[in-house]
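One protein chain omitted, others in place.
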Amino acid sequence: MNEKKSSRGLSVQAVVATGIGIAIVFVLKRFVPIPTGVPNTTIDLGEAFLTFLAAIFGPAVGGLTAFFAHLFTDLSWGDPWWSWIIADALFGFLIGYSRNLLKIKQEKLTTGKLVKFNVLQVVANILCWGVLAPLGDIWIYSQPAGKVFLQGVTATITNSLAIGIVATLLLIAYGKTQNQDQKLTKE
Amino acid sequence: MPTKLKTDPKPIAGSQQRAPWINRLSGTTKIVILLGLSAIGMVSYDTRYLVLLTAFAFIFYAAARLKWRQVRGLVYAIIGFTLLNLVLVYVFSPHYGAEIYGSSHVLFGSGFFVVTTEELFYLLNMTLKYIFIVPLILAFLYTTDPSELAAGMNRIKIPYKICYAVELSLRYIPDFMREFKQISLAQQARGLEISKKAGIWQRVKGSSQILLPLVFSSLDRIEVTTRAMRLRRFGTQKKRTWYMSHPLAKLDYGLIFFTVVLIVLGIALFQVNGGRYYNPFN
């Protein structure tokens, strides 16, 4: 991209990716949750799409998309829960750095890279949902540790799973559309 | 449009009702009130103060003149969610109230699940923290013109590019709801089973079959929309103006001032109470 930096901040593409990202993540979070069987916990496809988007467009898009999509989802239920909104934003931001690891637009997507990506996403999930969100609940909302860590651990597991399966599939499919230097012949 | 969703896309902001003054409030004012109250209510554990905030929020709810059937679903969901959390908190830490307030007045029961006045008081405070802002948000959800949000955010110095991303998201939410529904049905016709009959693993894999078309069409959309915006000079200047920005009226200034007073009061109570908790037990 040889975008001329005539103004500071996000590129136009990043603005659009964020806007469209918020819309899709919101729709997925709000209307398509898959219940896990554990009360109050769902497999969140929104997080999987968020991760995919962040892996392509980077930390700024990831962080902003996560923040607003989570905020809108909470508002649409009538109740914003800031510690989790902030944890989500941080997750989107962190996982955005996987862009530099995958370089999916320029390089071939190898199994090794996917493994690293998944290690990174699990670490980011543990940090954000297993540690930060519960700590936020304890410090900000003064909730008891046992309860918030249970919720945090559940979220860590379901998100890691959703991302590990769905986001990985999305990345593989996307990778195939990006590197088409192989010669195609009719047979 | 031929394919409309049966579910009305209204979660963020819906149709305007005839309400006396709340519709005239600028987006900026609503954002300031919402963020300000939400932040101070998040931190404070002063029961009296939380009741005051709830009462303040109900002024907006009353002004919005919502019909019960409009909000019924959400209210039930919030009640369910709050109850579940209360039960979880109690089950995990029946002594948490006693710990916070430094005393223990046993009401009934004994052993681990003993019920103390302190625990009940703590749970009351927690409930208030869950629900105090709900009336305000319900009122805003139904009386805010989504077009005003981006302009309103920009007025409180949020960079305009972020504000415009929010505007774009609001523009696209109805489109993606429709598209998701359409793709999901098309994939069911292909043979995908996404009903409750299928197991969870099957459903996760199945949903990626829906996500894939959605993802690729959204990536195309990002490319074309970027082009459309650059061709009309988005992002070339340090600032931008907004067709939908309105100067703040007296009412806006009044309410913002009152919100600031409330926040200052909340902070002052930290001093008075010697912390975030109001403790009636000593």
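A few comments on the model shown:
Chains: A and B, in written order; residue numbering restarts at 1 for each.
Here, a contact is a pair of C-beta atoms (placed from the backbone, for glycine too) under 8 Å apart; a residue touches a chain by one contact, two chains touch by 3 or more.
In the analysis below, contacts and distances are computed from a predicted model.
With the options "Putative tricarboxylic transport membrane protein", "Polysulfide reductase NrfD", "ABC transporter ATP-binding protein" or "Peptidoglycan D,D-transpeptidase MrdA" in hand, the undepicted chain maps to the protein name "ABC transporter ATP-binding protein" (source: UniProt). Here is the thing to keep in mind: the chain we left out touches A, B in the whole complex. Contact with the chain not shown here comes from a single listed residue; of B:I100, B:I183 or B:L269, that residue is B:I183.
Across the interface with the omitted chain, chain A contributes residues 2-4, 6, 173, 176-177, 180, 184, 186-187. Mapped onto chain B, the footprint of the missing chain covers residues 1-4, 6-8, 146-147, 167-168, 170-171, 174-175, 178-179, 182-183, 185-193, 209-210, 212-213, 216-217, 220-221, 224-225, 227-237, 239-245.
The criterion applied here is as follows: only the chains that are shown with their structure count from here on.
Chain centres here are Cα averages; for chain A and chain B they lie 20 Å apart. Listing the residues of chain B that touch chain A in their complex gives 7, 11-12, 38-39, 42-43, 45, 74-75, 77-78, 81, 84-85, 88-89, 91-93, 96, 100, 126, 129-131, 133-134, 137-138, 141, 159, 161-162, 164-173, 175-177, 180, 200, 203-205, 207-208, 211-212, 214-216, 218-219, 221-222, 225-226, 229-230, 234-238, 276. Within the complex, the chain A residues that touch chain B are 6-24, 26-28, 30-32, 34-37, 39-40, 43, 45, 48-49, 52, 56, 64, 68-69, 72, 75-80, 82, 140-147, 150-151, 161-162, 165-166, 169-170, 173-174, 177.
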